[in-house]
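A single protein chain has been omitted from the complex, and every remaining protein chain is retained in its original position.
Each chain gets a letter, A and B, in the order it is written, and its residues are counted from 1.
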Amino acid sequence: MVAETRRELSVTVAPAAVAAARVRKGTTESAPVRWLLIALGLSFIGLVLVLPLISVFLEALRSGLGAFFSSINSEDTWAAIRLTLLVAAISVPLNVVFGLAAAWAIAKFDFHGKSLLVTLIDLPFSVSPVISGLIYVLLYGANGWFGPFLKEWDIKIIFNVAGLVLATIFVTFPFVARELIPLMQEQGRDEEEAAISLGANGWRTFLYVTLPNVAWGLLYGVLLCNARAMGEFGAVSVVSGHIRGMTNTMPLHVEILYNEYDFTGAFAVASLLALLAIVTLVAKSLLEWRYGDRLAAGHKH
Amino acid sequence: MTITVDGISKSFNSFQALKGVDLTAAHGEFIALLGPSGSGKTTLLRILAGLEFADGGRLLFDGQDVAAQGAGERNVGFVFQHYALFKHMTVAENVSFGLRVKPRDRRPAKTVIDKQVAELLRLVQLERLGDRYPSQLSGGQRQRVALARALAIQPGVLLLDEPFGALDAKVRKELRRWLRRLHDDMQLTSIFVTHDQEEALELADRIAVMKDGRIEQIGTPSEIYHQPATAFVYEFLGNANRLRCRIDRGRALVGGLDLPAPEHPELRDAPGIAFVRPHDLTINDPKQDGIEARVRQVFVAGPAIRVELALLASGDTMEAELPHGTDLGALIVPNKLVSLRPTKIRAFPDAA
Partner (left out) sequence: MSATARSLSARPLIAGFKRPSVLPGFGLTLGFALAYLSIIVLLPLAALVLRPAEAGIAGYLNALVDPRVLAALRLSFGAALIAATINGVFGLIVAWILVRYNFPLKRLVDALVDLPFALPTAVAGIALATIYSPKGWIGSLLMPLGIKVAFTPLGVLIALIFVGLPFVVRSLQPVLQDLDREVEEAAVSLGAGRWQTFRLVILPAILPALLTGFALAFARAVGEYGSVIFIAGNMPMVSEIAPLLIVIKLEQFDYAGAAAIGVIMLAASFTILLFINLVQRWSRRHEEN
């Protein structure tokens, strides 16, 4: 519908296709550069990440499936698995309670010292795992502050399950809290205040209003918390005493087997842990992909 | 620089943004690409800049085909709607960027660059803000920095993409006038994109009205406004009342009135739409000849008096405008029956 009388006449040459294909937009790199970067990036990932992961499974199966299963089926391995599960089963729920409490206090109220509190919660992330174990030895070990006191009452924390649990809690409690705090802060207080004004008490408000809102974020935090709890090595190594069958978690058991040159055994147990890691990564990706908007900002892909 | 756009078309996946566009710009002309969102005006501008590439057609700068040149080689100055300033560089560093990235053999000496930057900052009236960062400037100031930055490379053509769209109304008006003055001083070919018809009418030497990837009409502001080629152009350039009519031998018959429609001498009793501007509509006593309507609301506050009416026959809404201070009498009162008479219409055949 061009208005004929108003149209400007242009140079009349049969239009030819512009050689656009040969010119690239200035906002991307040239093809050779792109391929080089992709090659470099993928090689790095392959070398640093994929290779170790694959090697775990290959080494575990090196002597055949029979050897693999008999390593898994040993008494000590089962004890290690049970202990790992026990420690996680205690630490994770405790950390969930803490995370919910801390997030409620921080997100729903205004008070001085909030940022200090958040920094404290972030603390374990910047501490070496060995130090995380060290501090409990300093408190509850034989030469520790409470050492003599505990000895008198014949309570064993270090070189016992209790010590493992404490060290694991230290290392993993930030995971749940760090996911819930920004999430609850993003969600604000309006819904809870509305519930209160409609007559609900604190508990009901929490159960029926807050909890459903943070459910997916909570699950995400629990996932990460659990993966770390089951896989923690440095901290529990310091407090455990490495007593086979009693205070050996799976990662510690891997170390013992490896140091005894039972490589098949070590990698067999390690492959179980690697499987756990893969499951965690898959579940994590799924959560981020499908429920990205219900997790704290920064987890969306 | 003269610009020739010849049959340019462009698709994004299945969406055709430009469907064969022709346009020329003479040296020093100020051309507006005016149209609603989706009309293709920004796409055309970006193709001119070399930020996008057309699927078909030719593009000539001073007679040279520039299809093979990227944005950096075309010597265009591009100004973005949201300024796109380099946040971590000072104003002076922003403005001098184009000079600093020139290849060594063509790069001016630092003292020369500093002098040119100072000149440009003076030109855009930001002399003392050279050391500030963009985050410390207002929107209007930022846009002027963007302009200075584009001018620093001494482009052959200035391309502006809704340059005042992100600014508030008052700043927009000021910058508008200032830009026109700048253009008159520099005689730089300029093409700018806008959806604001007031802006286009005020600034441009010629306006290209675009719709759905095509140019509906190109002409001077006066031509576009007073002799719109299509109903779309008419409606886009100002408020329009629509009246159903029949066009016959250069006359439009609407509501018992017989009005001149000299643009269509060839039509015989064709259905059409007569467009009337609100200020061309007079409101008379119902006994007089005209189109029957009922007054709905009268808005007295403001630069003119606006009267909202409903046609009796169809219920369609009409808007009339009266000069400020007109005596409304007993006639122009809500619910009153009145008779409308257009003093000037523009009729188009009704395609539907």
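As a convention for this text, contacts are C-beta pairs under 8 Å (C-beta built on N, C-alpha and C of every residue); 3 or more make two chains touch, one makes a residue touch a chain.
Everything numeric in this text was worked out from a predicted model, so none of it was measured.
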Shown chains that the omitted chain touches within the full complex: A, B
Sole residue of A:Ala79, A:Val137 or A:Leu150 that reaches the chain not shown, by the stated touch rule: A:Val137
Candidate in contact with the missing chain, chosen from B:Ile3, B:Leu44 or B:Val76: B:Val76
Touch with the omitted chain, as defined above, among B:Lys10, B:Lys41 or B:Arg149: B:Arg149
Where the missing chain touches subunit B, by residue: 49-51, 70-73, 76-78, 80, 82, 84-88, 97-98, 101-102, 133-135, 146, 149-150, 152-153
Contact set of subunit A toward the excluded chain (per top definition): 25-30, 33-34, 37-38, 40-42, 44-45, 48-53, 55-56, 59, 97-98, 100-102, 104-105, 108-113, 117, 120-121, 123-124, 126-131, 134-139, 141-145, 166, 169-170, 173, 188-190, 192-193, 196-197, 201-202, 205-206, 224, 227, 230-234, 237-238, 250-252, 254-255, 258, 263, 266-267, 270, 273-274, 277-278, 280-282, 284-285, 298, 301
